[in-house]
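Just one protein chain is left out here, and the rest sit where they should.
Labels run A and B following the written order; every chain starts at residue 1.
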Amino acid sequence: MHHVILERWSRIDSPIHRRDARIKLFASLVFLVVVATTPPLAWRCFAVYSITLLIATLIARLPATELLSRAALVLPFCAVFGATTWWIGDHARAIGLVEKAFLSAWTALWLAGTTALPRLLKAAEWFGVPRLLILVIQFLYRYLFVLSGQAQHMRLAAACRAGAVGASRALFRAAAGALAVLFARSYQRADGIHRAMQSRGFTGAFPAVALGRLNFADAAFLTLAVVPIVTVRFL
Amino acid sequence: MSPVIDVTGLTYRYEDGTEALRGIDFHLDPGECVAVLGANGSGKTTFVLHLNGLLTASSGAVTVCGMDVTKSNLPEIRQRVGLVFQDSDAQLFMPTVIEDVMFGPLNQGLSQTEAQRRALLALEQTGIAKLAQKAPYHLSSGEKRRAALAGILAMDPEVLVLDEPTTFLDPPGQRDLRDLLKALPQAKLIVTHDIPFARALASRAVFFDSGQVAAEGPVEEIIHRFDWEFR
Partner (left out) sequence: MHIPDGFLSTPAWVALDAAAIPAIGWITRRAQSEVEESRIPLLGVMGAFVFAAQMINFPVAPGTSNHLVGGALLAYALGPWAASLVMVAILAIQAFVFQDGGIMALGANTINMALAGVWAAWIPYKRFGASRAGIFVGASLSVMVSGCLALTELLISGVPLPAALVGMTTGVFCVSAIIEGAITVAVLQAIERINPGWVRRPSGDRSRVKGLLVSAAIILAVFGVLIASAAPDGLERLAERAGIAQQATTVYKTALADYEITGLNSPWLRKATAGIAGLAGIYVACLVLGAFIRRPSRVESPFPSAAIGERAT
């Protein structure tokens, strides 16, 4: 599954993986802003962007072909809009849609592949994202795959019992029933979590874990990542 | 020596009035290991939830290490009574194992460094120190169980209460858990259907039936009396 692969990638050891999460997040955001504000036909710019991402991908020891093919998953959706736009005559916009969406997906995959989500969340909190939101995302991610696994089982179980031509109405209600069961189990699990929290002395606020300190390598990475793309964009 | 846990006349009623527990008397001595047996729905888990104040008794008294379990001293009670739940996924709710094991100590007011030290120690004790940075989702059932136990051990409890600890464990996992628990000095209360497990660890057994303690005595005797073994 997708997330398993991302988690595996985030455990690779590389000079980039060792960099502070805040730096990587900031660099990614700067990169995305620059890409988003670049005119679609600025070939030189997009060449530099792609090369920068490629170098960053390779130094991070991420599997480039696999990463790029995952980024390419956004293309079918974009292609529809791109084709319509091209057919109407706005060629620049059509190209812009596709290249920007692709680069954005690539950047997101690079970030997720080089930074474990808990660290990424701490970085986001450091940048000012409200703590309540961070905690909700943290718990969502923690239980995302547990519940998805349950839903998967239910789907399989239902498929085993579905006839070749099932009455749509009955299957619809069966699906609703499955969702209700999933909901009830989710709620009960949340209860269990609550009890576990209380059993271990939950005081009413989640304890915060501190981030490390930034070092020279972090600064160097940031400079190398940001300066080329900003330069080519504005010169 | 005074018992670590002392329960007298414990009764618990649901909101609609049905009695889940009807006058339970129970005690647990220091260093002792007691198995709690009984049919599903007989009140075993409900009973156990009273021991650290998650449920409040309708009547009767629960005393832990000489303290009455009341709303005001719950933090101390919960430091002394470590509860390991049946559902490890609900117990391991932090993003990584080490953060989860640190949760208890941090809530007790310890510093980051001290909490981390205790956590690593607990992980060593349970044999999963190498899993410290892993996400709970990627652990096997046995590893999750040990991580949950580590989270409790990091709080330095006097009593360990385990609810169906061998659920989802394969035989090697069961053996590892048995060996691990045998080596721990704390008094233990184990709710279980796993008879070989109960035999291996417990010196005494308590049999629950419809919210009451039907009998109490040596493990073998209880198993025999209630024909509580799969054959």
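As a working rule, contacts are C-beta pairs under 8 Å (C-beta built on N, C-alpha and C of every residue); 3 or more make two chains touch, one makes a residue touch a chain.
No experiment lies behind these values; they were computed from the predicted model shown.
Touch with the chain omitted from the figure is made, among A:L54, A:L68 or A:M154, by A:M154.
Residue A:A36 is the one among A:A36, A:I51, A:A64 or A:A219 that touches the chain not shown. Of the listed positions A:C45, A:L62 or A:A105, the one in contact with the omitted chain in the full complex is A:A105.
Taking the complete complex into account, residues 2-3, 6, 28-29, 32-33, 35-37, 70-71, 73-74, 77-78, 81, 84-85, 88-90, 93, 96-101, 103-105, 107-109, 111-112, 117, 120, 130, 132-133, 135-144, 146-148, 150-152, 154-155, 166, 168, 171-173, 175-184, 186-194, 197-198, 202, 204-206 of chain A touch the chain not shown.
Keep in mind that, in the parts below, only the chains that are shown with their structure count from here on.
Within the complex formed with chain A, the chain B residues making contact are 49, 52, 54, 75, 78-79, 82-83, 85, 87, 89-91, 93-96, 99, 102-104, 106-108, 112, 135-138, 151-152, 155. Of all residues in chain A, only 7, 117-118, 121, 138-139, 141-143, 145-146, 189, 192-193, 195-203, 207, 209-210 touch chain B in the complex they form.
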